[in-house]
Each structure stands twice: as structure tokens, then as C-alpha cells.
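Here it is, the structure in full.
Only one protein chain is missing from this complex, and each of the others stays in its spot.
The first chain written gets the first letter, and so on, giving A, B and C; residue counts start at 1 in each chain.
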Amino acid sequence: MEAISILFWPTIAVLLSVAIYTFLWKDNMVYKIAEHIFMGVSVGYSIAYSYHKILVPKLWVPVKRFLSQGNYILAIYFILGGLIGLLYISRFTDKTSWLSRYPIAITVGFYAGFRIVPVWMTMVSKQLNATIKDPTGSPLLNGKLFEAFFNNPTWGNFINAINGPLIVVGVLLVLIYFFFSFSNDNFVVKISRKPALVILMLGFGGAFGYTFMARISLFIGRMNFIFSEWPELIKSTLGG
Amino acid sequence: MKKIIFIFIIITILISPIFSEKTENNEFDEFDPKARVKIIDKPQDEGTHVYVEFKPLNKPDEVKYYLLEVYNKKADSEELVSSFKIENKGKSLRFSSTLEDSTYSPWPKSRTALIKAYSSNKKGEKLNQFVSKTMKTNYSWFNINKLSAFLGVVIFLILVYIFIKKARTGTKFFIRKIPGLDAVDSAVGRATEMGKPIYYVPGIGTTSQIATLASLNILAPITRKVAKFSTPLKVPNRDPVVMSIAQDVVQEAYMAEGRPDLFDSNDVFFLTRQQFAFAGSVSGLFKREKPGAVFLLGKFYAESLIFAETANDVGAIQIAGTDSVSQIPFFIAACDYTLIGEELFAASGYLSRDPLIVGTTKAQDYLKALLIILLFIGIILNIFDIDIITDYILQR
Amino acid sequence: MADKNENKQKDKWYVKIMSIKKPYVYLGMFLVVIIPFLANLQIKTYETELVGQVYNKIEKIHEYNINHPDKKKGVLIGFDYGPSTTPECDPIAYSVFRHLFLRDIPIVVWAPYGPYLELADSRLNRIAKEYKANYGKDYAFMGLAYPATAYMVSTSSDLRPVFNTDYYGNDVYDLKILDRFNNYDNFGLVVSISGTAMPEYWLRYANSLYDQEVSVGTTAVNAAKFYPYANSGQFTGMIAGLKGAAEYEQKVTRLEKEIVGKDVKSYLRNLYTEANREKFNKEYFNPNFNEGAIRTAMLRRHQAGRGMSSQFGAHIYVIILIIIGNIGYFFKRKAEKDRTKRRRGV
Partner (left out) sequence: MNFWKRRLPLALTVIYGLMGFILQIVPAFKGFLDIQNMWMPIIFGFSIIIGVASLTKYHATKIRREPEERLFSIVTFASLILMAVVGLIGMPQQAGFFKSFYQNLFNYVYVPLQATIFSLLAFYITSAAYRAFKVSEWISTLLLISGFIVMLGRVAFGPFMIFGELSEWIMAVPTVAAMRGLMIGIGLGIMATAIKIILGIERSYLGGE
């Protein structure tokens, strides 16, 4: 009896995993059941998660703390937030569904404004800065590397010297390629179209090939669970 | 519209003069038994971060251990914020601590830091106090480290104002061809011929990600195209808020095309919040309903290839677009058409040809041209070791 | 007429190999991964130069420690990865810890974020148990170092005041190991094992500010970002992804056999006897090995290696698939060109 209680849940996990893999051969009944189980469990988890990890710690606890601290303005502010959140329920009937536009407008507006500065700093400013100098401060168009190459012209030195300028030219080409308001007959855009595509395709191919191994290791991890951890568990519980 | 931009520019001018905050000038003070203590208020913060430099001057055998304490000195109380036990190795040490207090107050307020240092023993008891130094920290009204973002937004607003004024006078703007978006009509047409539904997945992001909002902006013109052929349009969602926005957008678009009867709230439905449960369910729906055209536009993470491959397996035309740089290679490989990076954000203007939206895209182009020029200047200056561009305009 | 031509076209050999049905492609992939896995195939991975740099640096520290027993050098480990990147980072962490314990080089470990702490504690003690390392003398885990850059700067002078206590609550001044190993001068090397961009901070704050040698263990996805620094020598070598982990495992297993003897299993079995069991403080690990624990410990020694044989199979399989697909495509195009030439009666 005790062995069953140990083996019950891991076996469920293995059966569900195998059910998912049958989808690769053909969509079938077993996969549909596993898919709907996962949908139900994940939505059920979201319900429990919303209550225990959002509503209680982020609404109920702070409101109680503010009231105990006598900070009534903040307590009311948070209760108001909860009420605005409740406006989503207005969507149940078409007549009142326009009320849900208030929480939508607030969240969309706030995060639209809130995202601008961090996105600009990390994606625009930092990347342009990194095209001028690399994190340790030495410039990408590095004269010293070229001197080193001219002193003893080995293949390695050539590559080191050429990499920096290639990156700068590559970034410029990709930036020009994505201009929207200049038609193809604009001289700069026309000559930069083909080389930009070369850089893009080499980059995408590299990124694709590189993550291949990471995806395979995911599958190996599952095989490890099904074909080594599970039999191991059976051996140790039944084998005694 | 003009009013709003004017107000915004005036406010920015209003803010800028206040940001010249004064830096506290305090050098080392000597204390007996001889240690140097210096407090530095971290600039560009809200007045809570403080650096403390401590350099013991006695020889290790005279005083072996010190205890350094940092207090947040309030009107009536002294709240200990951090304490450091130091073994005297003749080296100067630098610590940082924050004068946080437990109460939440939205109003900016400056704090006073109180530093006490004692000579102490191995167990860390306070033998005799020989330092007591205070310093008032102040908060700054403008964070210089984010000047680049501020300048970028201001210049962009000026450009938007110019182009919208031009758009109002009716000048037509040119937008280069985006192959992925020209294929929308043929994809919708093909799905109608085959009598198959059309699926539109607005990504798995929430409303706090701009790519999801861009995808919802594209959903409007695409729904109007679908309404002409009255083919069923299904929109599975991962986030309830995105679902409710999508329902409003689809309903509004059908009404704009004069076909309110086509809207069925079950067609824009919520599946689950879990990333892979959503991917598994949607790929199951693809296999069962065999859609003719599939749109994958918005924020995608590692599971993007699950949508793309199953959609390809049922022979659907796929138009994908995402701003997640790591997922673009998979869409390029698996889908028929891919909107790369910023093409996703320009798509809504391209499809709806609304002069105001196209105007902002042109403003964005000119800002990029400006940044490219700035990049050149930065590189040339950098060769002469002048770093004003990388220090003040394109900060790390 | 058209469809007869159509299915005549279909059964042409080159069209068949160009469009193999997906389920068969997937079945092939399944077999190619599972067969080497079940056969527990061990292929020797080729040892690259970047991984060699990390190994040789630690060996050099060992030689230095032998020649200068009183001025020993230690290693500071930045445990910068969390639960989501364990498949790739765990094998790297295990083999680096194993190498350091085998060469009894003192280890100080810290972690930059909350969710990493429990992982670091379990990984460190799991390997310390296999080498009878005792806490406070051979190794120490300082716990949370947040914000990491502040701690990287303080380690240039003394890291003890900023920590005050280690992860388990001991006072920093009671740990013997920290009396000597509390700043960069006594750390021969910093190893940052990370799934994030943390190594870039080590590069900026430890390497370029205090020219402390830094090695990196990273996931394959992030390795692309660190290649330029590893090639230009700013990083002292890099262990990238499963492949790097498999190489390092191979080196350390070889070293372990030299030091501990061929039969590692029996070494583990009689590591803890009744006599010396009391000597170890139970709080860090329980000093005994049952059969199951020994089996998992042995499996852990080539966790990445075991995956490599399946990886190798999968990669070769895809490469062959791509080649076949292109051959089919090439002949299809040639056949089409001939047919259009024939139809034009050329």
C-alpha cells in the first residue's frame, strides 16, 4: 500500500508526459484529455494564485497595515484600486461593459508611460553606446588593434582588428534597412539593402543554430525523467 | 491635440531649471583615536542612498577592531540602518547604505544620516565612541543618468507635432512596402475560398507590454478586412484584460463595416494564463479546426515555434510578427511572412493609412536618422577621446 | 491530364526525400535521442581551448598553493543562476566545485538574488559531502550579495563588514577561512556561473577595476554575448552550455581517478565510517552515503556528458536531414528545368 502512495503521483506525471508526446504522431483523444487537464489545472492555479499571491498580500494586507498605522488616505487609495479592479465584472452584461474601460485605460496608460524610459535606456541608448565603445571602455574602431595587425599580420590579429568595424557597419546597415519613409530608389537605402539582408540572415541563422542544443537538452531532460528517474523510483520502492 | 503637446512642452521647460541640485562639500574630518570618516550623498537619487568612507589611521596593534554604525536621524528618533564591524588592516573601506524608513509617504523628503564609530573587540562590543557626524541628504528633481531618454522623447514630440500639422494639411506620406502586410488580403481571401476559419493570436504578453497593444491596434484593420468576407475570426487570448480589449476591438470593427451580426463573444475567448498550457491548447485547436490563415502578432517567448509549426502542419498561411528579438529567427524559418522588429509597430499605420498614425511613424524615422548622425559624431569624437556623446547623450 | 502528371511527380524519389512527413521526422528524432541515452553511451567530447583556460588556471592555483603553503590562494564563486537554468548550469557548478574540493582550494560562494540562495546551498553542500570538506575551513557560503556590484567593490578591500554574517548566521569573524580570503588579493580566481548578464558586471567591477581574473560558466544562449571578451582574454576562459560542462566533467573525472583511485564508488562508500562521522556538523550535510545516494552521485559526475551523446546524435540527425532535403530540392529544380526545356522543344 505504501509503495502505491509513493509511485502514484510520479506515474501520473509520466502518463501525462507520454500523452503529450502522442500529439507529435497524430492529434488524438489521449492528447486532448491531457491538454484539457492542463488547461483546467492551470486556470485553477491562476484562481488560487490571484487570491493568495495578489489579492491578499497586495490588497488586504497593505490596507490592514495602513489602517493600523492610521494612514487613512493610503488605505482608501488601495480600496479604490480594488473597486476599479472590480469594474472588470461589468463585462458580464453588454449594457454595462463600457465600465471596464476605466481599469483598462488606467493600466494601458500607466504602463505605456512607465515603459518609455527603461526601454529607451536599455534598447536604444545602451545599444548605441555599445556600438561606440565596448563595456570595458575600449572603442570599437580600435586603432591599437590595427597597429598590432600591421606589426605582425597574422590571421588572428586581422580578425580581432576587423571585428569592431564590422559590427559598427552591420548595425548601421540594419538601422538603414528598416527605414519606413524612404523608398527604394533613395540611393543610400538601395545600396544598403542587400548587405543588410546578409547581416540579418547570418545573424538569424546563427541564433537559430545556437538555440538548437538548448531545445534538445529540454527533451533530454524529459527522457531523463521518464527513462531513468521513474524506473529508478520503481526499483527502489518495489525492489525493497 | 495641439493643446496637449503645448502643455507637455511647457511642463518640461518648467522642470528643467530646478534640477540643478547642490552637492554637499565635505572633506575628511579627523577624529581621535585617529580615523578619517567621509559621508557622500549619492546624487540623482531620492535622498536615501549614502556612501560612507572610513580610513583607520591607528596601527592594527593599537586598535584591532572598529564598529561603524549608520543611523537615519529623524526629529525625535534615531533609527539604526546598518552597522559594519571592521578589522583594522590600515586600508580605507567604502560602504553604501540606504536610509529607508518603514512608513510609505508619497512626498519627497530629505533625510539626515548620522554616523557613529566605536573602537571594539572581536565580539563587536562598543568600547568607546569616537565619531559622531551628521549630513543632510537631498533629493534631486531630475535624474541626469536618464537624460538620453528625456531628450529622445522631447525631440520625438517635436517631430510628431510637425508631421501631424503636415498630415492635417492633407499631404500624403510615403511608406515603403512591407511584404508581410500586403499578404494579409491574399491570406484572408485564401482562407475564405477554402471555407476555413482565421486565427489571430495577439501574443502571450499582457497590457503592460507595448507589443501586445501594437498587436491589438493591428487587430482592428484586419477584422475589418475579414468582415468583408464574413469568414469566422477566432482570437484565443492568454490574458483576460487583453481578451476584453480584443472583444471590444473586434465588435467595434464589425460595426464599422456594418456587420454587427458577425460578432460572437465566444470567438474572442480566454484559454489559460499559463504559457505552455496556452501553446498546447492553441496547437490542439489548429489541428482540429485546420485554419486557412493564422496571424501570430505580439509578444512571444520560447513557445513561438509551437504555434508556427502546428499552423504550418495544417497548411495555413502564416503572418507572424514580434518584437522579441530571440524569437524572430524561428518565425523567419517557420512562417510564410514575418514582420521583423519595428515593422510590427508600423503595421497599424500601414494597414489603416490613418494620417496621424503614419505621421508618428515618419517622426520615428527622422528620429532614427538623427540618432545615426549622433552615432557617427560619437564614433569620430571617441577617436579623439572626447566622450561627451557617450557620457551625456547616449548613456550606458 | 494534369493530376496524372501530378501524382507521377509525387512518387519521384527526389520529391519524396524532400518532403518527408512530419511524424516520421519526429520519430527519427525520438530514436536518435533515446538510443544513445538508454545505451548510456559515453562519447569523449573534444576539449576546446576556452574551457582548458579555466581548468589550467585552477591547476596553476593548486601548484601555487603547494609551493607557498602559508600564502594560499582561494577562489570566489559567483553563484549567479536560478532554478530556470539548472539543466545547463548545474553540471558546470558541480564539476567546478568538484575540481576545487579535489585540489582543496578554499572556496567562498555568494549569490546575487533571493531565489538563487537555496539552490546554491544545496549544490555546494552536495559536493562538499563527497570530499569531507568541513564548513568554515575549506569552504564558506556568504548568502545574499544584493546589490551585487556593491559587494564586488567592497571585496577589493574586505568583504566581511558588508556581510556581517554568512548564510547560516555564523558571525563572519568566527569563520577561519575568511580571516585570509576576504579580498581580491587572496582570491586567485573568480568564477561566475550564470544564466543572466551577471558576468558582464564581474568584468566591469572586478576585472577592469581591480584586475581580478574572472572565468565564466554560462548557458549556451548567453555565451554568444561573452565570446568577444573570452577571445580577447578579458575573461580567463569560458565554460559555455552543456558542451562546455561535458568537457569540464571529463577533465575533473580524469583528475578524480588519479587522486582518489580508479574505483570512485568504493571511495564514496567508505568515506564516512562510524569513527569520523561525529566530526562533521550535521547542519551542512549528513555524513553518510547509502546505495541510492552513491548511485545519484555517480550519475551526477557525467550529467552533461550523458546528455552529450544524445545531443551529438540529434545534431548529426538534423544535419543529415538538411542535406537530404537540399539534395531532393536540387534534383527537383533540375528536373523542372529539363521539362521546361523539353516542352519548349529546345
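Definition applied: a contact is a pair of C-beta atoms (placed from the backbone, for glycine too) under 8 Å apart; a residue touches a chain by one contact, two chains touch by 3 or more.
All values reported here derive from a predicted model rather than from experimental measurement.
A.B. asks: Among the chains in view, which touch the chain not shown?
C.D. replies: A, B, C
A.B. asks: Considering the whole complex, which of B:Ile40, B:Ile162 or B:Ala333 touches the chain not shown?
C.D. replies: Residue touching the absent chain, from the options given: B:Ala333.
A.B. asks: Which of these, A:Ala13, A:Ile191 or A:Leu238, touches the one chain of the complex that we don't see?
C.D. replies: The one listed residue touching the chain not shown is A:Ala13.
A.B. asks: Can you list where subunit B touches the absent chain?
C.D. replies: Touch set of subunit B with respect to the missing chain: 1, 4-5, 8, 15, 44-48, 104-109, 139-143, 146, 149-150, 152-153, 156-157, 160, 164, 206, 210-211, 213-214, 216-217, 219-220, 239-241, 243-245, 248-249, 251-253, 255-256, 265-266, 269-271, 273-277, 279-280, 302-303, 305-306, 308-309, 312, 323, 325, 328, 330, 332-334, 340-342, 344-346, 348, 356-357, 360-361, 363-364, 367-368, 371.
A.B. asks: If you put the missing chain back, which residues of subunit C would it touch?
C.D. replies: 20, 22, 25-26, 29-30, 33, 45-46, 48, 220, 223-225, 227-228, 231, 241, 243, 311-312, 314-319, 321-322, 325-326, 329-330
A.B. asks: What residues on subunit A make contact with the chain left out of this view?
C.D. replies: Touching the missing chain: residues 9-10, 12-14, 16-17, 20-21, 23-24, 32-34, 36-52, 54-55, 58-59, 62, 74, 77-78, 81-82, 84-86, 88-89, 91-92, 98, 100-120, 122-124, 127-128, 130-131, 159, 163, 166-167, 169-175, 177-178, 197-213, 215-216, 218-219, 221-222, 225.
Throughout what follows, only the chains that are shown with their structure count from here on.
A.B. asks: Distance between subunit A and subunit B based on Cα centroids, please, to the nearest Å.
C.D. replies: 13
A.B. asks: Roughly how far is subunit B from subunit C, going centre to centre by Cα mean, in whole Å?
C.D. replies: The computed centroid separation for subunit B versus subunit C comes out at 32 Å.
A.B. asks: Among the residues of subunit B, pick out those that touch two or more other chains and give their numbers.
C.D. replies: In subunit B, 326 touch at least two other chains.
A.B. asks: Could you tell me which residues belong to subunit A and also touch two or more other chains?
C.D. replies: 207, 211
A.B. asks: Where on subunit C does subunit A make contact in their complex?
C.D. replies: Contacts found on subunit C: 22-23, 26-27, 30, 33-34, 37-38, 87-88, 200, 203-204, 207-208, 219-221, 224, 228-229, 231-232, 234, 241-243, 292, 295, 299, 307, 310-311, 314-315, 318.
A.B. asks: Can you tell me which positions in subunit B touch subunit C when the two form their complex?
C.D. replies: Going through subunit B, the ones touching subunit C are 68, 83-87, 89, 91-96, 122, 124, 313, 326.
A.B. asks: Any idea which subunit C residues touch subunit B in the complex?
C.D. replies: By the definition above, subunit C touches subunit B via 22, 150, 153-154, 157-158, 160-162, 164, 171-173, 221.
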